[in-house]
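Missing here is one protein chain; the remaining ones are kept as they sit in the complex.
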Amino acid sequence: MPNTIEDRLSAEGITLPDAPAPAANYVPFVKTGNLVVISGQLPMADGAVKYLGLLGDNVDVEEGVAAARLCAINLLAQLKTACGGDLSKVTRVVRLGGFVAATPDFGKHPAVVNGASDLMAAIFGDAGAHARAAVGVASLPFGASVEVEGMFEIKE
Amino acid sequence: MPNTIEDRLSAEGITLPDAPAPAANYVPFVKTGNLVVISGQLPMADGAVKYLGLLGDNVDVEEGVAAARLCAINLLAQLKTACGGDLSKVTRVVRLGGFVAATPDFGKHPAVVNGASDLMAAIFGDAGAHARAAVGVASLPFGASVEVEGMFEIKE
Partner (left out) sequence: MPNTIEDRLSAEGITLPDAPAPAANYVPFVKTGNLVVISGQLPMADGAVKYLGLLGDNVDVEEGVAAARLCAINLLAQLKTACGGDLSKVTRVVRLGGFVAATPDFGKHPAVVNGASDLMAAIFGDAGAHARAAVGVASLPFGASVEVEGMFEIKE
């Protein structure tokens, strides 16, 4: 694993985007104590929501994984802002909440949300190991197929 | 913005109800450290759940906004109890979790949950800016169209 978080992002081929603006009247993250709570992120890139639709219908697991990874990239962009630009302040990924827009007969939500979980492990190593809930919802904002929220522990 | 939280509630035309009793074997809120975690609130008024149904089906966005606002009023009622009657102890709205009962093709969850978010901003000002997840679920207790849970930071 590359030594620094910035090097690991490069190794994943990731340039963090500008942190996406929230879709409504709230803020991207709140700090309370040494916790950072980040709003649900959609699979947005270049200002548009990607991977629209439902798992089990028009979105396959591979696309769902890519969508979850994109949500996680946006979480990292928000987190970097929360850390004043220095992701090495992150001491633990505490929890990811993964919402997968899915049909009633879909069952591979864990594989989909791994798109986010795997990236956290790749970027933060042991500190990237997190608790998680992965569930299948009826629909998501703007027709997105995946939404991921997060809670992180940081040092001052 | 009026000076006190009680004045802002009045300006919004809100008289906080008695905090609704939980629908089952749990409590309306738990304090841990300086956090208050409040159970999912339904759009209840006068002891009945209002705005029954699904967004994208029989409930339109305007009604969904009203339902979310009613959930938020009930959150505030619980929060006031958690603060011993003094909402000025609230230092931050940390997170709202907005669950919108919706059809698979519905996409305006952010607009619906704004009914709750806008009220927090109106009542708490800068301290009302919160992280948020808004998702579309298959169904909610008693046929409610919206449920909102919350996490708040308070001072002792």
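So that you can tell them apart, the chains are marked A and B in the order they are listed, and the count of residues begins at 1 in each.
To be clear about the criterion, a residue touches a chain if its C-beta (ideal position, glycine included) is under 8 Å from a C-beta of that chain, and two chains touch if they have at least 3 such contacts.
As the structure is a prediction and not an experimental result, all values here were calculated from the model.
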{"item": "Touch with the omitted chain, as defined above, among A:A45, A:V61 or A:A121", "value": "A:A121"}
{"item": "Footprint left on chain A by the chain that the document does not show", "value": "33-35, 56, 92-96, 101-111, 113-114, 117-118, 121, 129-138, 151, 153"}
{"item": "Residue numbers in chain B that touch the chain omitted from display", "value": "22-30, 32-33, 37-40, 54, 97, 99, 101, 103-104, 137-143, 147, 149"}
